[in-house]
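As you look at this complex, bear in mind that one protein chain is not there, while each of the others sits in place.
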């Protein structure tokens, strides 16, 4: 038995948390009740009125989905787990599992002019922490190829490192821009996710 | 390390989302409260009155179950994952994870003559998107056998392709028929699922 | 590629549904609110008053836990999955995933003398269906050793078959006894589960 175990259970557990967090987003979308429908003139109008909940669902689904894909991608390189990696991974999952709450706040208060700034900054701040933990975890695993598979290609590793470097700064900027304009802030979150959806050398 | 990873984690994550979405359906069935029971003359009457929730649970359980079985079936052929497949799979899961919401809407408004059409069209539209993503994902993986296992039998692949071809059109038809009659629309959804339950050459 | 796939994904998906159903039970236990606590003279009294919720949690946790252990046990013998097995397994999971609802009904109406019989019969009926699906699935897989591992010992298989044979009848009896006395019915459910907790030849 080696001192470092393989990454199977860490990945299974993380997959579980990602899958649950992404699927829990939907229970924050509440059915309109019969009074609201009568007042708004029909179910179709009421379903349209739920647009802030859909925005929350879409943004957070994309954000968590991309985080899962990132996690999946970096564990193509990381071959072994030790206690520190397990702890850093828990730190990351702390903010992933928390995300349905800021999402609910965002969906609830996006239509409210006096509260939408707070809601968007709160939402964005959470993403800064996920970006930070991704970076720290990746740096820890790759420094001196500490937990890297023997056959992992160094160029690919350097590509990921380069890509991640600006993540926390970009997310912090997106969060702060919400103080000026929440829509620009949300557009940046969507844009950062869209950027990731494009294949690159480090995610073939 | 090859440029395309295997499909293990993609399948684990998808299994998680399918399993959670299918199990969350039950939390949309709300216990009748003590006032309702007093009014309806006992718990047994109140449990019978919940029939629209049971319809929603049954239809959506069958629909998600069949989708999982389909996903399971096509990954018997798909042997490798790349970034595009991961993204298409996330697109599919977006609509799978959303399904508990249209199900709740359906259960809530099926008994309401003026709202049931909207509820059923809304429900059916979601299924059109899942059928579309299944097709796109499958076409992407099979074109030139891009991500197909070396030992996968081409006849089986062609069988799946043929079967999937009419999926989006059939689901769109079922959704639109709800404009005329919601019960026929729901019967078609049930029928399409039942059809799938029969074994065939492409799902031995 | 053989015509029957292995059972990995079927087991992963089932594990997911069992794990979620068993963990969702807790969200049916509702915190007492501040008014109730003031009225009952403190939080400790209010927590004691929640005993029917605890009964529901304990019984259903044990029931689902035992079902998972059973599922786990029979898939030590079943080595291959085909389309029919996938469908039967979905049928079983239909009733497993539904269980949190009858549990909530039981917890809500166990203290109500006029409704507790209905609640307990409703609860027990659900278990009859799970027992039926376990039997049908097991018979299908073992008839002519259709989906059984080559190295699986026939005596162990026969032991499971014998044990399962009376399951549906016993659960039906337990459900019907609730018409006479709900506490005896619940005790039988607990007893059947406890019986299973004892190791035997067919579950070493």
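By written order: A, B and C. Residues from 1 in each chain.
As a convention for this text, a contact is a pair of C-beta atoms (placed from the backbone, for glycine too) under 8 Å apart; a residue touches a chain by one contact, two chains touch by 3 or more.
The shown structure was predicted, so the numbers you read here are calculated from the model rather than taken from an experiment.
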Which of these, A:65, A:100 or A:156, touches the one chain of the complex that we don't see?
A:100
Among A:84, A:169 or A:198, which residue is in contact with the omitted chain in the full complex?
A:84
Residue-wise, where is chain C in contact with the chain that is not depicted?
11-12, 15-16, 18-20, 22-27, 29, 31, 34, 37, 42-44, 47, 57, 61, 65, 68-69, 72, 75-77, 149, 151-153, 156, 197, 199-200, 203-204
Can you name the residues of chain A that touch the chain not displayed here?
1, 3-5, 9-10, 12-13, 16-17, 19-21, 24, 27, 82-84, 86-87, 90, 93-94, 97-98, 100-101, 104-105, 108-109, 112, 114-115, 118-119, 122
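To be clear about the criterion, only the chains that are shown with their structure count from here on.
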Cα superposition angle of chain A on its copy chain B, in degrees to the nearest 5
90
Note: chain C sits from chain A at a C-alpha centroid distance in Å of 35
Calculate how many whole Å lie between the centre of chain B and the centre of chain C, each centre taken as the average of the chain's C-alpha atoms.
25
In chain B, residues with contacts to at least two other chains:
12, 16, 19-20, 24, 27
